[in-house]
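The complex appears here without one of its protein chains, the remainder shown in place.
Moving on, here comes chain A:
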Amino acid sequence: MWKIAKYIIFDIIKSKVLIAYTALLALISVSIFMMDTDVTKGLVSISTVVMIIVPLVSVVFATTYIFNASEFTELLVSQPISRKDILLGKYVGIGASILGAFILGVCVPVSLFAFSVTALVLMLVGCLLSLSFVSLAFLAATMTSDKAKGIGLSLMIWFYCAIIFDGLVLLFLFSFNDYPLEKAMIILTSLNPVDLGRVMILLQLDISALMGYTGALYQKFFGSGYGMLFATVFQMVWITVPLLLALRIFKRKDL
């Protein structure tokens, strides 16, 4: 497993796409901090980038890579290595490379320009989001057999999580306005990794406004470490569950 991961990492580092992604993230982060003297405002802008670009690149890049390396996978399958080791090896390889790109592109500039608790949370959210979207890419890639469908599916996942989902939630809120929706909202949030990440950042940036909310459940959710813990745990779930599902499918898949 570790050997496979190592080969994949070496392979990906050579690819231009990942280098371009790292450079893009670094460019965005540095230019945002250069442009604005207000560090908090910079962090807000970067968090928007993290919410949109990081999931997109993670999911599309991972799916594409899996399909491009399908021959390598077939070769590995013919060897006496368990399928579990192959898949997890691939996950560790791809996940580590994308995480590395994020760390170089965002974490380093953010730590240099604006190190604070908010910045730490932003970095954590970015890392978790990268990993969960790589996980979702694995699910998309194992579920489909040809490349076009796979990439289509992963794009759909991104589009749904980053944009459509919040629209649906807003619609849901408008339609069921008269009902107590606190619990429902917290459950809805946990259904989307991007939302979970956003809530974690909200808890840092807008805590003054969030504390104005009257409901007891929200008070508990926002006012204590409970919200942070909840979001982190569910992010973890979003990393492990799609990966396990992908593993299940991959074990039985006819390559």
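FYI, a contact is a pair of C-beta atoms (placed from the backbone, for glycine too) under 8 Å apart; a residue touches a chain by one contact, two chains touch by 3 or more; residues count from 1.
Methods note: contacts and distances are computed from a predicted model.
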Of "Thiazole synthase", "Phenylacetate-CoA oxygenase subunit PaaI", "Cobalamin-binding protein" or "Nitrous oxidase accessory protein", the UniProt protein name belonging to the chain not shown is "Nitrous oxidase accessory protein"
Of the candidates A:L76, A:A141, A:A162 or A:L247, the residue in contact with the absent chain is A:A162
Out of A:L112, A:M156, A:A209 or A:L255, only one touches the absent chain, namely A:A209
Across A:A5, A:M51 or A:L129, the one contacting the chain not displayed is A:M51
It is residues of chain A that touch the chain not shown, namely 38, 40-41, 44, 47-48, 51-52, 162-163, 166-167, 169-170, 173-174, 177, 181-182, 185-186, 188-189, 195, 198-199, 201-202, 205-206, 208-215, 218
